[in-house]
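All protein chains but one are shown at their positions in the complex.
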Amino acid sequence: MSIVTSCKLNASSLIINNQLIHTISGDTIDWKRELYNFYSKDYPKFHKMDPLAKMAFLGILGIEKTTDLSVYDDNEVSMIFANKTSSYKSDSNHFENYTKKNLISPSDFVYTLPNILTGELAIYLKWYGENCFYILEKFDLDFYIEQIEIAFSKGKKACLCGWVESSDKSEDLIIFIIENQNNKINKEEIYSYFK
Amino acid sequence: MQIFITGYGVISSIGLNSVENFQSLKEMKTGIDNTSDPIFGNYKVGRINYSNEELSSKFNLKTFGSRTAILGMIAAKEAFEGHVLNSDIRTGLISGTSVGGMDLTEKVFAELIENGVVSNAFNHHASGMSSLEIAKELGLENTFINTISTACSSAANAIMQGARLIQNNVLDRVIVGGTDSLTQFTFSGFRSLMIFDEEWCKPFDANRNGLNLGEGAGYIVLESEKSLEISKKEPIAKLTGWNSSSDAYHQTASSPEGYGAVLSMEGALKMAKLAPNQIDYINAHGTSTPNNDLSESVAFKKVFIDNVPVFSSTKSYTGHTLAASGGIEAVFAINSILNGVVYPNLNFTTEIIETKLTPQLKFEEGHEIQNVLSNSFGFGGNNSTIIISSLK
Partner (left out) sequence: MSELKETLKAQIIEQLNLENLTVADIKDDQPLFGDELGLDSIDALEFIVLLEQNYGLKISNPSEGKDIFHSVNTLAAFIEKNKN
C-alpha cells in the first residue's frame, strides 16, 4: 500500500482512512473549533489561523491519529497542496479592511497567500523541505500523480498531498500521505482509493 | 543538462529597459521617491512615472491589461526580442505576481459598491490573467503558461520551475520571471506590518528601519541545448543552481538563525557543484527590514564563514518589487557577469553589530564575475536561491 494515511473532513464529518471517525454536531458556531476540541490538542496558534490553514491543520491532526509523522526527516517530504479559490476569504477580509474600514489587520493580510498554509504546516511539523500550493479548477488526481512522480524522482521519501477549499459555498479537505516505493507509484491503486 | 540564458528584460523605477537600469545602477541613482499620490501619503516608493496609457503607447502594446500585465509585457518583450516562434521549440511562459490585476480592480471597485456597476476591469483581476495577457502580447497564448504567487520569492520560483520543465523535457524554451505593480492592497498590507521606512531604505545598515515598496518586472529566457540548435541563439549565461527551502519558523518573519536561507543557498551551491568561495557576487534579498537583513546576514556567515563574497541589495534602487524582484535581480545578475561589475548598496553607513558585514558601497568595474548568487525570500517561510554563471 503506497498511500499511508488519508483524511477527509468537512463541516459534518471526519473520515480517516475511509472510516468515519467523528460526526461533527454543527451545534457550535464554528465546526473547526469543535473538531479542534475533539482532538484535545494544545496549539494556541490554531486560533489565529485563517479558515484555510485551520482546516489543513485539522487534517494533519487527523493523519496523526494513525500515523507517526516524526518518522520522516525534516526534508524528506514534499508538500503538494491545491484548491480552487486560493486564499479568497482572507483576501476579501483584507480588501474590506482597507476599502471600507481603513483599519488594516496585519493578521488578515498575512493570510492573503495560500502558501502561508503550507508554511504553517511546515512550522508545526518542523519540516524544511519543499512545499507548494497550486490553484486548479477542481481536485485532479492526475495532477497530484504527476507532481508526486517528480518529487519521487528527486528522491523524496513521501508526499503530503492536500486539497483544501474554504469558500462561502463549501469547506472541504482531503489530505493524504503517499510513500515512495522504488520511485514507482501505482496509479490504479490511487484511483481506486479515491473512488 | 545545461540550462542556457538567451535573453533578458527589465522595467523598474530606475529605467524602462535593461540599458537604462544598468545606467542608473552605475550612476548610483535610486528610483525611490515621494509621490503626490494620496495612497502612499508620506511614504517613498519606487514608482515608474508613466501611466498605463503612456506605457502602452510608448511600447506599442497591442494587448490591453492591468498595470501588472503591462509592466510584464514590456520586460518580457525585451527579453524575447530577437527570438522567433518555431513549432519545433516547445516554448512557455512562467510569470510570478502577487497582485495580478488588483490595480484595475481597485479603480472600479468603489463603483461596484456604490452603483452596482460590474466593470469589465474585473476580467483582468486574476493573477493568471496577467500571465495570459503577457503571453498574448508575445504571441505565446497557446503555449504552456503558468503563474506563481509565493509573495516575494515568486519570480525566483518561476525561474526554477521553468528550469525544471526544461530538465524534464516538458519545454525547450521558457520565459521566466515576475511582475508586480504598486497597489493599495499590498501598500496597506505592508503598512499594517509596519515595515516601511519613511526615509530611503538602508539595507544591511545597523539603523535600517524597513523597506520601500516598488514596482516593475523582470524576465529571462531559458533554453535547452536542443532549443539552441534550432534557434541558433548565442547563449549569454547559464542557470547552474537553484533551491527552494522552507524556514518553518513564522508566517512572515525569517528565523533569527536564517535556517531556511542557509538551506536554500547551500542547496543551490551543491546543485551548481560550486564551493562557497567560487561565488563572486551576491545579489541579496536585502529588503532593509530589521528582521530580513539580520537573518540573511547570519545565513551568509554560516554558508561563507569568514569569506562572505561581495554582496549588495539593489532594492535600495528599485524598492522592493515583491513578486518581480527575483526576475529584476536575475537581470542585474546577468549584467554583473557580462560587464564584470558589482553594484553598490545605497544608504549604508553602519555595520549590523551581530554580523559586522559591509556590503559593496561603490559601483566597480573590472571584476571577473563567474558566478552570481541571488536570494529571494517570501512570506510563508519560502526561501529561494538561484545561481547564474558565466559561459566561461
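First chain written, first letter: the chains are A and B, and each begins at residue 1.
Basically, a contact is a pair of C-beta atoms (placed from the backbone, for glycine too) under 8 Å apart; a residue touches a chain by one contact, two chains touch by 3 or more.
None of the values given here were measured: they were computed from a predicted structure.
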item: Contact residue for the chain not shown (choose from A:2, A:66 or A:107); value: A:107
item: Chain A residues touching the omitted chain (full complex); value: 33, 42, 44-45, 47-48, 103-107, 110
item: Those residues of chain B which, in the complete complex, touch the missing chain; value: 192-194, 250-253, 291
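By our rule, only the chains that are shown with their structure count from here on.
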item: Between chain B and chain A, distance of the C-alpha-averaged centres to the nearest whole Å; value: 29
item: For the chain A and chain B complex, residues of the former touching the latter; value: 74-75, 94-95, 97-99, 104-106, 109-113, 115-116, 118-120, 122-123, 125-131, 135, 150
item: Partner chain A, residues of chain B touching it in the complex; value: 98, 106, 109-110, 113, 128, 149-151, 164, 168, 184-185, 188-194, 244-252, 259-260, 263, 378-382
